[in-house]
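Removed from the display is one protein chain of the complex; every other protein chain stays in position.
Labels A and B are assigned to the chains in the order they are written; within every chain, residues are numbered from 1.
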Amino acid sequence: MSTDDRGTHDHDHDHDHPGTTPDVNETGYYELMAEAMKELLIEKGVVSADDVRRNLEFLDSRDPVDGGRVIARAWTDPEFKKRLLEDGTAAVEEMGLTMGDAELVVVENTDDVHNMIVCTLCSCYPRTLLGLPPDWYKSKSYRSRAVIEPRAVLKEFGTEIPDDMTVRVHDSNADMRYLVLPQQPEGTEGWPVEKLAEIVSRDAMVGVVVPEAG
Amino acid sequence: MPMFSVGDRVRIKNSHPPGHRRTPFYVRGKTGVIERYCGDFRNPEELAYGFDGTPKRELYRVRLAQTDLWDDYEGPADDTLDLEIFDHWLEKAEG
Partner (left out) sequence: MNQRQHDMGGMDAGPIEASAHEAEPWAKMITSLAAAMRDHDIMRIDELRRALEDLPPDVYEQDYFERWSEAMVNLLEEKGLLSRDEVMSRMDAIKEKVGD
């Protein structure tokens, strides 16, 4: 199929061809662009349809509940927790989870320390454990303010950390990816691992909230 | 033998080279402490332009005091900012 039969002039978004190149402001412009890119790259043999499908399936299979299970296991298995804090990548591999090219650093909340994760430069995030990051994590507001005023940001999430506790912000700017190991909430002692995993939200593992027994 | 040890005071270079850098603006020129040696990784500054990023460089987690980073930081002096810095951006700091 001929893909470039329109000559070699520039394709600005606002030039005048009747009924041609969709306007960037039109609904579905980026939908079309994504589809066009995919078709072209497959046709040109850069990737195969299978490659794309496999990656899409993997992406869709990622869910914060996987992270939740890691946390729940750390709460119920002190030896695992030790391994998790020493070498997060190896520890999650024990549970059949992979970090891909990245390494995992697990940071522990204690009575004295609260941890919070951000990527100021882009949107690095432990996707294999938590799925795609939420919009707010990728927003300018979070990326810029999480490092300079973490306590104010936490308040916006309804989390207030007293001044006698330390707030540690982790800027995920290179090959490490981070997971916050929250404290096990009061009233959940002795709960089975599956039930504990359910109360660990994605937001708690990013460090903007703390889990509750509710 | 890694260049730096846990606990070493280090200064992040106040350098502003053009191009793809993974040292955020807000920590350049600041001093902190080595929190851990993360291992050796391919240099993202090279990978970004199609080079293979080798030889690998040493990556460290550096811990900085928030009150050192921001003039009017609102929070206790103990609050910290941890991030990952490659060896070529670090130099030993005095004290």
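Simple rule for what comes next: a residue touches a chain if its C-beta (ideal position, glycine included) is under 8 Å from a C-beta of that chain, and two chains touch if they have at least 3 such contacts.
From a predicted model like this one, the values you see are computed outputs, not experimental measurements.
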* Asked: Among the options A:Leu84, A:Leu121 or A:Val210, which residue touches the chain absent from this view?
  -> A:Leu121
* **Residue touching the undisplayed chain, where the options are A:Asp63, A:Glu156, A:Glu198 or A:Glu212** => A:Glu156
* In chain B, positions touching the absent partner -> 16, 19-20, 24-27, 44, 47-50, 53, 69-70
* To do: Write the list of chain A residues that the hidden chain touches.
  => 1, 3-6, 8, 11, 20-22, 28-41, 44, 46-48, 51-56, 58-60, 120-123, 132, 134-136, 138-145, 147-148, 153, 156-157, 171
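Note that in this section only the chains that are shown with their structure count from here on.
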* Structure fact -> Whole-angstrom distance, CA centroid of chain A to CA centroid of chain B, is 23
* Contact residues on chain A for chain B in the complex? -> 103, 105, 120-121, 147-152, 163-164, 166-176
* Structure fact -> Per the touch rule, the chain B residues reaching chain A in their complex are 22-24, 26, 38-39, 41, 44, 59, 61, 66, 69-70, 73-76, 78-86
